[in-house]
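What you see is the complex with one protein chain gone and the rest in place.
Every chain is named by a letter (A, B and C) in the order it is written, and numbering of its residues begins at 1.
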């Protein structure tokens, strides 16, 4: 009996399932080049020294954190629809979130995020970052972009990030007209990064609207439960590779190179190296930065979809407070779990794999590998 | 040496192993259409607003629960061979089951279900549901269908469900003549739903008998141990896809569209979304509803094959009592584990995947994905 | 760069990874035929009512157990190189093994099995079984078969089992001449079952020597650590399918049908059903029988390679004492874990899968399935 299958599906892969293969050549890690540029002809391009962004999440980036990360070569994205623009004094709110018991937390979150956004605070936060001499990237959700995007530009912001759980170039609704990215690019003369997406087709369509960067990742983050709640999510290695394929296709057809930023799900420097080898031009970190002494979350972390009034996705997790940001990025470290000296990890992996640039890192061989515990590591887990 | 393999077998997939890919287009969730119709020309068709049925299990559906779920747009199936028709006062029996210690429970179950079915109670339960203005679906096992089926129709029932662990269009026995579904359809002028099956061939044969719906799922339920005890079971994603393929084939050859209902194994709204994307027209829930405040099981749940006198399959499990049914279906919720606001989860997933109807949901891309814990979620499990 | 792979290897499968698919037809379980015959033209054939053998292990089969199992339709194999033939009073030795603390057990085992075999006890044990009117199958290792095999025949034994961890038709040694099975068949006029093997080639060569049954399984048993210690082992579904393919090939070339018995690794009736669907004509059970009230191991179980003086493989495991043998085989049971009513499980699975005979069971569709815990069963593990 010949049966026509109802549906085909591919195997997809997450960080834990792949590993990089050492190269035939090795390179001195200090000679690797890892900077990242957003922008286009006719815009003020933004180049960062290290390909690491901090997530637009209230537990990760506030004004001070954005300034500090910029000084260290990275880029913190400030969310303009979180507590920073709902409250004059967001620190008090963040402290309350940190001290609220687990059983009451989702209800508190729903209340905290019911407070309206204040337009004046939008400009104020952007200006505070710029006054400190830092690069300023600010995030808004698609539905509010037409209103808030121009405020970012006016206040002197450098990059506009438009992000929700899933953003596409086409949104069908009877009640309102969706955001048109090509119009936005005309209106806001800044590099625009859009996310999140997780597939070839959606990424390619976004790039074709003329935007300047794409955030990749639906469902993978430590504080995200999208996959449990609505069944949607693409593991990050596959999502990154598919969006990288879209970037190559778009470059072939347009000549423009639009960076792909893998966003979410990282637990170690090893995961970052795997994302870069999968085709990412940069990474966006949430929980790894939420652990920093300077992070506004006081050792806690939560997703921006957590406070949804009717269908919350995500939880508040306790990540603890470990080290200063500088040590997380640059070391030296006495930790051996891959959570610190992330820049050193990138350069060392590139050296071992023989990649002098991020573009060469895209060519590094990867293998699908059994999870680490099946390869002789059981001692480490159980013992000192 | 060329070896002829003794047997070929395919890889099959369960809920945990797949995920939905966001669409190239997104849709406003409020504009999605999710109703479900059973029936045929010449019958009173039954349409429900939401594609969710409650399992014909004693711990899930009694008269009151069926009425309540109908009011909320779903459909509860009352089992006519459980405690509801064996006892005048089933509530007392259900309370005894709930308070019996674990070690004695299977023996108690075997005793409880040894009590004979009372024909008069069959009609009485159906009428009670109808008197409340609700849609009434009632379930019988194949061997008793010729006797009990007509009673359901006489009492005013709307849908007849014929269900056992495995039901086929052909049953070979020397001692009795099996149920002929084409004859049943002539005799009982109601939409008939038959189950369970889990393969293309068996589903296609059932559809060809002229019945109006198929329940899909052998071995997957939380309270079922069929796979341990007799080795039989097909994971739900594969079972659903195979039966959906049969539905398409049957529609091509007959023009009739027979809904496929995935029955059992759901732990979250995400699982429901995955079933719909795998080709299901609706889902039938057991343990997710057994947790409702209004469920008759008092926080316990068990399968209808559990009380088998010689070869029990299934166990009584304690699912706890969590929330009112309304909150489970419609929210709002402060839970982030996907167990509440199931209708919101369906609509949100459809919106994110760009599916305006259940038929469009059938076209959504899925990937085989590593289980969720390997994708950066370890924090959530271990921490607050 | 074109690379010639150093080695190819196939994926193999164990019990946990497959499941049976229900049939397009179902059959009344009471009408299934499950008997099993060993033998050949010119020999006294032996037919057993149920296709279940008990392992030739000291914790499983003594004289009384062999008699009891024979009365119930199965076949217990008595090991003639264990404690039964090393000691006049094996019960005392078995009791000592049962009460020895874990840390001393391997040393005790090595001492217990250093005692020489007494030739007179060989005949005595066989005759004791025959005096009780039971079928007698007795096991010896290849190196001692020329000496002990004739004693079994003389004492009236019905079946000779020649078994070690791995047995092949060809053994290369400079120090002694290996056992030639074709010569053995001439010498001992009994049905001969040989094991263990786990591959197509080895099984086919054994069948071509003219023997009458093959035991399949290297490394899978609950009390066996062969795979850890020497890396050797083939999961039972694949081993069974490969040996079943050899049986079919041998039947095509010779016209003889040599039963394949899957030996070891069973934890439930479901596993037994899967072995039969994979091509086995029967199964040999160790730990499932070691739990019987009548088993000689007092709730403990160990492999016959455990006492190896220099390289022990296996451990003594505590399986507990659960039920009388009759209940394990025929029920009724109040257990829902698949460990009891094994005959009922076989007949029910055959009914659900539409197989009237074991040969039809060989045609049943199987799928590769995720392990049971990923399919909605987590409740059962964690809760009452």
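Operating definition for what follows: a residue touches a chain if its C-beta (ideal position, glycine included) is under 8 Å from a C-beta of that chain, and two chains touch if they have at least 3 such contacts.
No experiment lies behind these values; they were computed from the predicted model shown.
Within the whole complex, touches from the chain that is not shown fall on A, C.
If you put the hidden chain back, the residue from C:15, C:65 or C:113 that touches it is C:15. Interface note for the absent chain: among A:51, A:279, A:296 or A:312, the touching residue is A:279.
Considering the whole complex, the residue from C:166, C:245, C:261 or C:342 that touches the absent chain is C:166.
In the full complex, chain A touches the hidden chain at residues 18-28, 30-31, 200-201, 241-242, 244-245, 248-249, 268-274, 277-279, 331-338, 341, 344-345, 348-349, 352-354, 356, 362, 365-370, 372, 374-380, 383-384.
One chain of the complex is left out; on chain C, the residues touching it are 1, 3-7, 9-17, 102, 106-107, 110, 165-175, 197-199, 201-202, 205, 218-223, 225, 227-236, 238, 264-267, 271, 287, 301, 306, 309-319, 371.
One rule holds in what follows: only the chains that are shown with their structure count from here on.
Both chain A and chain B are touched by no common chain. After Cα superposition, the angle needed to carry chain B onto chain C is 90 degrees, rounded to a multiple of 5.
Work out the mean CA point of chain B and of chain C, and you get 39 Å between them. One finds 56 Å separating the Cα centroids of chain A and chain C.
Counting partner chains per residue, chain A has no residue touching two or more of them.
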